[in-house]
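Here the complex is missing a single protein chain, while all its other protein chains stay put.
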């Protein structure tokens, strides 16, 4: 796991969008990756909540890196597609995206993701993702 | 249409994320909205292409505003969910997101969206979205 | 729960498609419904496995009825949309669909579903669904 943690940290740091969003790689475990992002008005939609696109970005990255922990060593991961439900408005001081591998094949990995929002001391699930990741020879 | 164009322009300008991404509202027509975004390294994923999350953000906004053109005047639009396929890597100098209303009911609007990338003089479709938008009393 | 179990059983029995597919309502709990379906060549796709459409049908019904256990008493449930991944070929003697409520609002309920296939003594997850159900006044 050490190798893959370093590889994922390096890859995460090279994602310009993660820096732009203020996101931070929180943890890398076998089949599960967590990314967090503090609230910022620079991420807002028209009501001042966080835009669905910013929420989607961190959970897409979390799912992609979760898939990478299960991929052959010479492979990269690309998002083929995903679907995301927004169950509650993205209101909170910080947001935690958790990506998990559900099944992984030679070629395709199916991940689920969720995003939780922290308001005061309460975490609430605000979004649920189901994603298909593809292994690509690096 | 004039009213709704002004209302959408004002709403777009209050979306902090759209400014952060460098996105611009290009056109508002009945049932169709276009948003464009130039390439920037601040939007990149680890290979230097534009991150799926940035692509998703502009086409989600385009679909949401397209839905707003068909909504009752006292309604706002919220993304209930969407699904997006990434058909090609997001390589290009600029990106055009087009959101279109397919069917609209009292409560739910189904939109489709696509994102095209401009490389040199060629536009290519790089992503396809299918989204469910909800009318919410303002 | 007694009332809702009877109501779901009656509704299930009136779904012609469930009879056609040979499906059976297995259990109804608060926020979770299980449906099973034995293998039959009448459900096959071209390789003799069960068709994705039959697998989808039972997990859609399981998710819809799971949503109904959380709905106001005067409401029916309609599938607004769903997304399903087919992680493995649908090979087995019987198939178990489990629908679960993840979040439920006044109007929309987000469910996840899975389908497991039994081959010999081993159950394997073959499909994963994420669905949006709508409450409709009956």
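A, B and C label the chains in the order they appear, each numbered from 1.
The rule is short, and it goes like this: a residue touches a chain if its C-beta (ideal position, glycine included) is under 8 Å from a C-beta of that chain, and two chains touch if they have at least 3 such contacts.
Predicted, not measured: the structure shown is a model, and the values here were computed from it.
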item: Selected residue (touches chain absent from view) among C:67, C:84 or C:98; value: C:84
item: Omitted-chain contact residue, chosen from B:51, B:70 or B:83; value: B:83
item: Subunit B, residues in touch with the chain not shown (by the definition above); value: 83, 85, 87-88, 102-103, 105, 110, 112, 125, 128-130, 132
item: Hidden partner chain, residues of subunit C it touches; value: 11-12, 14-21, 40-47, 50-54, 56-58, 60-61, 76, 78-86, 89
item: Residues belonging to subunit A that touch the chain removed from view; value: 80-81, 83, 107-108, 110, 132, 134
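The definition used in the following text is that only the chains that are shown with their structure count from here on.
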item: Length of the line joining the C-alpha centres of subunit A and subunit C, rounded to whole Å; value: 28
item: Centroid distance [mean C-alpha coordinates] between subunit C and subunit B, Å; value: 33
item: For subunit A paired with subunit B, centre-to-centre distance based on mean C-alpha positions, whole Å; value: 21
item: Numbers and ranges of subunit A residues touching at least 2 other chains; value: 83, 85
